[in-house]
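Left out: one protein chain. Kept in place: all the others.
By written order: A and B. Residues from 1 in each chain.
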Amino acid sequence: MLLEAKRLGYRYNARWVLRQLDLTVRRGQILGLTGPSGTGKTTLARLLAGYGHPHEGEVLLNGQSLPAGGYHPVQLVFQHPETTLNPRWLLSQSASEGHAMDESLLDALGIEREWLRRWPSELSGGELQRIAILRALGPETRFLIADEMTAMLDALSQAQIWHAVLTLAEQRKLGLLVISHDHALLHRICHQVIHLEPINASRHKVEK
Amino acid sequence: MNTMLAHNDQLHPADDSADYSRATVPQRADQYGRHSPLLEIGQLAVRMEHYTRGLHRQSLQVISDLSLRVNAGEMVAIVGASGSGKSLLAQAILGILPANAAVSGKMTYAGEPLTPERQARLRGTELAFVPQSVASLNPLMKAGKQVRLAFRSQPEERIPDDSRSQRASRRYLLSSSALKSWRARLKVKRQAGEAQQSVFARYGLDPRVDRQYPHELSGGMARRVLVASALVHEARLIVADEPTPGLDQEVITETLRHLRERAGAGAAVLLITHDIQAAIRYADRVVVLYAGTTVEAALSEDFTGAGERLRHPYTKALWRALPENGFVPLPGVQPHPAALPPGCLFAPRCSMASPECRLERPLLRSWRAGEVRCIHAT
Partner (left out) sequence: MSKRFSSFRISSEPHPRTEDASKSASLRFRTLLSGGLALAALLILIGSGLLLDPERLLTAPDNRNLPPSWTYWFGTDWLGRDMLARTMKGLTLSIGIGMAAAMLSALVALALGLLAGTMGKQVDAAISWLIDLFLGVPHLVALILISFSLGGGAKGVLIGIALTHWPSLARLIRAEVLQLRSSEYVHISRRLGRGRWWIATRHFMPHLLPQLFVGAMLLFPHAILHEAALSFLGLGLPPHEPAIGIILSESMRYMSAGLWWLAFFPGLALLITVGLVDWLSRNVRRWLQPSAALPYMNKR
């Protein structure tokens, strides 16, 4: 199974942030993506996960365009978990929004049962991010995009969360696109790292 | 308390004759505790009371028994996970905690107690705060004006406060005190302009930026304006919240370099961050917080190899969890401030924990030119 971006272009008003971008993620592959700010990394992540439509080109999943409704097989995890959880929902509601709660997944991500009875404002960023990841890892998820997923977290939480996600990705043969400015992290977990260049995004260089 | 005081006395035999003049301070405080402390915090505790739906009161012990010392000319990094109390510590130092916070403990600044009144007087001048994000700039005010306004917030420069009714009267307008007030106003304005120009020059800001609004500036420029307006006075103590991660690496580096320069010029700098790498690259010492308390104070040089020179098991775990040092995870999470364990706060996750660790909170003690709160410290 492939997630492909074909000659992707996106602009805010007249300013193009992405142009002629090609990218492929295979199932089971862990691909890193880095580059200076303003190179459209976040925009690319949103387009791949079906948040908005490209102005040019297309996103293909297994050769077909992304589904318009239903559970999206490409899930995105954002940098700030505080904004991705409804503040008036108990965390158990958020955790089970996309799929029935999986006990083994709770343990794998180090989520304590007691958190689920709390409101988002009562937990720290690291704890909330685990809930957000749990929500994105439904049984129908095929690709996971992590946009600076652990940038706000301390090293221990970061290591803990990534170990859990990598184990799951391997078990389920998920494709992972890891967006980060932390080169050490990318080199530690990715099979391949792509550097996005500011002006013409299609001329990215590949290393490792 | 006693152990800590004794330890301080040892390190500073002639504490009272503290010399804070900037010229005598070397570029980098090379030995731990060589200079007399500018800010000293002992057994700080912060408890937050708040209400959940149905007005159930919840009491959170967000900071407990936190001790910390910063010297003039030194940059100290406060490292901790989210929820470890590092941002609240900054707010406690500046005296800007929300009203539902109850504070106790000892805070000393330049040898005298740092009371709320003193905090209010010094804030913005001797005590500076560099916020985390450029969102703190006023979007509707030109950059130069923000810097000038920051300068004019200095209390002694404030215009003599005549009562409004007095100022409105005709007799007042013709009086000499009105003239004096106008003169003072003009003087402050001129000084603010000069201060703004010099601080613009210091942080490499083009004079044109003066008349630009924050949204017209690039991320890096806006960041410089933020630093410039926080540091328009020669602050003696700078508390800097970490620059937003995910920001351009160059911009972060530049901000940290500016802070390092201020420390070089004699200021005491507290950098609040969760990024150990940035902390050890720029700071002289690193203070590690866990669940609202100090677990270790280390030299930046201690962070090396597999962490053999580190003192506390949490610091070691933190160091080994870095992607470049093994990426070793540690099960469990930081305890919630509503349910702190009775003994050592780290005991539930600690591989070295023994039964006595779970009985009593260990005291912070000096250990190999640093400090540690662990009975099994290495």
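The rule is short, and it goes like this: contacts are C-beta pairs under 8 Å (C-beta built on N, C-alpha and C of every residue); 3 or more make two chains touch, one makes a residue touch a chain.
Computed from a predicted model, the values in this text were never measured in an experiment.
Student: Thinking of the complex as a whole, which visible chains are touched by the chain that is not shown?
Tutor: So, taking every chain into account, the missing one touches A, B.
Student: Which of these touches the unseen chain: A:Thr24, A:Ser65, A:Asn86 or A:Thr167?
Tutor: Checking each option in A:Thr24, A:Ser65, A:Asn86 or A:Thr167, the one touching the absent chain turns out to be A:Asn86.
Student: In the full complex, which residues of subunit A touch the absent chain?
Tutor: Considering the whole complex, subunit A reaches the absent chain at 49-51, 69-72, 75-76, 78, 83-86, 88-89, 94, 97-98, 121, 135, 138.
Student: Residues of subunit B in contact with the chain that isn't shown?
Tutor: Residues 1, 43, 45, 47-57, 59-62, 64-65, 95-106, 113, 115-116, 120, 123 of subunit B touch the chain absent from view.
Methods note: only the chains that are shown with their structure count from here on.
Student: Hey, how far is the Cα centre of subunit A from the one of subunit B, in Å?
Tutor: The answer is 33 Å.
Student: Using the touch definition up top, name the residues of subunit B that touch subunit A in the complex.
Tutor: Contacts found on subunit B: 52, 79-84, 219, 245-249, 274, 276, 317-319, 321-324, 327-334, 336.
Student: In their shared complex, at which residues does subunit A touch subunit B?
Tutor: Contact set of subunit A toward subunit B: 36-37, 79, 110, 112, 119, 122-127, 148, 151-160, 162-163, 181-182, 184-185, 187-189.
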